[in-house]
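Moving on, here comes subunit A:
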Amino acid sequence: MDQTQWRGRKVTAELGTTTPGGYLLVLAILLPLAGIILSFTPGGRNAERATLYSTPFGFALACAIAFHVGQAGKPIVYAIGGLPPPLGIALRADGISAVMLIAAAVIVTAAAFYARTKFATPDGIRETRSALTFWIMLQAIWAALTIIFVGGDLFNLYVALEILTFAAVPLVCIDGRAETLAAALRYLLFALFGSISYLLGVALFYGAHGTLDISLLAQRVQATPVVWTAAALMTAGLLAKTALFPVHLWLPPAHANAPAAASAVLSGLVVKGSFFLTLRLWFYVLPALPTDNIAAILGWLGSAAVIVGSIVALRQARLKLLIAYSTVAQIGYLFLVFPLAAGAHAWSAIGWSAGLMQVLAHAFAKAAMFFSAGLLAEALGHDQIARLGGAARALPLTFLTIALGGLSLMGLPPSGGFSAKWLMLQASIASGQWLWTLPILAGSLLAAGYVYRILAPALSDGEVSLELPPKRSHEMIALALTTIAIALGFAPQTFFDFLEIGHPVAAGLP
Partner candidate 1 sequence: MTPSVLAGLVGATLVGLGLYGLILHPHPLRKLLAFNLMGSGVFLVFGIVARRGAAAGFRFDPVPQAMVITGIVVAFAASALAVALILRLSEESSRVTLDPEAWTKPNGGDAK
Partner candidate 2 sequence: MITLLDLFSIAAISAGAFFFFAGTVGLLRFPDALTRMHALAKADNVGLGLVALGLIPRAESALSALKLIVIWALVLLSAASTTQLIGRALRRGPK
């Protein structure tokens, strides 16, 4: 009957019908879910087997999805049950979905192989608590992230967020100490607040526009109080889950107390899940809204996170807590993407590339650093920074990984972190938003400080006795991830073009 209605129909036809390769999206989700069922029913060693056997397939599916997206040059879509939105649920993979799917598959695979020793089921025992929990929850995190990266329906994404919570919380307290139980409970309560706040926003979106499909909503939303309230509630919930300053307090104890393989996934991937949805909300659902003020607020919170997180990281006595606070700081950088990629300017594309590069570089570098910290703690029997003297000579590969990861966190060339921060600086200068250069540079300096704090004592003279020398294969897994973080610094222009596939601003939507 009116313009909106007509445009809605058109989009339904374009973004609501299955495209070639769309079926891969369903398979990518169902693979880890089937793995969970096959892990849980017979139990025992099967959980480990199901995870290890499914990871190569998951990686192959992610690559195939990326291939299809690249070939089509536009998002690939699958309408579940053959029912297009608004009544049915659609899955969509665009450039950033495909890249995140590959990153998740790589890091989950790395975590799975890294964890094989610690979470092996010993001979003679049918099943252990920690092994079954770890393998099932690792697959659940993978499944949830896959849905989050390709989900096209806000309520479906809510269920995915809940799966992510239910999977992540038990990993935090898998060792059962009171300290970790408290950290897990705190994490759970924050996450539940986040989900319910998100869900309230979903209810308002449905009440205002009668659909929860992202591309249909993008066509229908107007700057009404209902939409603003819904967006604010969803953002607040997602920020609590992403641990953006000032709701970051749950993260350090949770991430620092989990076993290293879990910490790597939690810090590298899980917080990126809710951040990814924040991007989806503002850049895909609400690109038509004048969001300068909101973008500035998010940018300020991000800047505060960079400064506060880095300073607190500098003061930590334990290596894993230092790395966890560094995550708080690096999450802050992610939120600079909101002021730097807003609108349809020449510099927005630079800001967008910078944000995605920061997501990827941090994911790989931080996972590698947590892996290394775990190896170090196992080898030395502690992770007190003050007692690291001489450790670098005893564990050269581990410290090489930490140093290379640190390079990326600081933003020194050549590394993914450097590219991200360099592009952020370019975007803030090109957009005339000079102020954002201050937190970017200050954060780099502070990161240099906390990385130096780890490396300086380790490189100094001292005697260390290794309780248990780390396995070479584990060190290589960590080194491989950090190498990816460095290699991202050499990403060619085609990679950034790929990230733009399906980006509404680039596609010329209002």
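To be clear about the criterion, a residue touches a chain if its C-beta (ideal position, glycine included) is under 8 Å from a C-beta of that chain, and two chains touch if they have at least 3 such contacts; residues count from 1.
How these were chosen: all candidates are chains of the complex that A comes from, given by their letters.
What you are looking at is a predicted structure, and each value in this text was computed from that prediction instead of being measured.
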{"item": "Options 1 or 2 - which one, within this complex, touches subunit A", "value": "1"}
{"item": "Residue numbers on subunit A that touch candidate 1, as the complex places them", "value": "87, 155, 159, 162, 165-166, 169-170, 173, 176-179, 181-186, 188-189, 192-193, 195-196, 199-200, 203-204, 206-207, 210, 249, 252-253, 316-321, 373, 377-378, 381-384"}
